[in-house]
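With one protein chain held back, the other chains of the complex are shown just where they sit.
After this line comes chain A, so read on.
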Amino acid sequence: MLQRIYDWVDERMDITPLWRDIADHEVPEHVNPAHHFSAFIYCFGGLTFFVTVIQILSGMFLTMYYVPDIINAYESVYYLQSEVAFGAIVRAMHHWGASVVIVMMFLHTLRVFFTGAYKKPRELNWVVGVLIFFVMLGLGLTGYLLPWDMKAYFATVVALEIMETVPIIGESLRTLLQGGEIVGAQTLARFFAIHVFFLPGALLGLLAAHFIMIRRQGISGPL
């Protein structure tokens, strides 16, 4: 049955080359922890992606309860945390996931650096990777404000104050993010939009580029 569905779609779309491309790539011995335990360092990239998927899924569930305005934001998080079934766990996953993703990404960066995997012909993939790092930091910064509690509010005030001290673009940058004279309703709305739409959009694009390049070039050889 499945085979017939596959054939039906394949006849119309010619998906076999696509499928072979995704499934049929070799995993060389030197990156396979089953053969060399030290190859576990090659897992960090995959784990980063894994946690990113957790972040996207748990984040989607959080938005089912979260209300991005200054009157209800805190209340909705409080409600989610204390009343909703598994709400505290989903929020904890998103909270800790944000930290774990940064740690994994840091380790992945170190692995790529110290194995010299960013050298020709993989320069562009390194650049995309560093951009992903920046996007992740941006996600962390904007997500921190959303619960609208004391630590969120004052951390954001400090972050915006630091940004403002950057010459030339500083003030415009602050206005852009803050959306008004004070850190308030506008800021929360903007951080929400950035956290939930702009940066994830950028992230998905960059991840696609990252993976397509890996598929294209294959993983770097043994040292």
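Everything that follows uses one rule, which is that a residue touches a chain if its C-beta (ideal position, glycine included) is under 8 Å from a C-beta of that chain, and two chains touch if they have at least 3 such contacts; residues count from 1.
What we mean here is this: contacts and distances are computed from a predicted model.
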Listed names "Multiple sugar transport system permease protein", "Dipeptide/oligopeptide/nickel ABC transporter ATP-binding protein", "Carbon monoxide dehydrogenase" or "Menaquinol-cytochrome c reductase cytochrome b/c subunit", matching UniProt entry of the absent chain: "Menaquinol-cytochrome c reductase cytochrome b/c subunit"
Touch criterion as defined above, residue of A:Asp69, A:Glu83 or A:Glu123 at the omitted chain: A:Glu123
Where the missing chain touches chain A, by residue: 10-14, 16-17, 19-20, 22-30, 32-35, 43, 46-47, 50-51, 54, 70, 74-75, 77-78, 81, 88-89, 91-100, 102, 110, 113-120, 122-123, 126-127, 130-131, 134, 137, 140-141, 144, 147-155, 157-159, 162, 165-167, 182-184, 220, 223
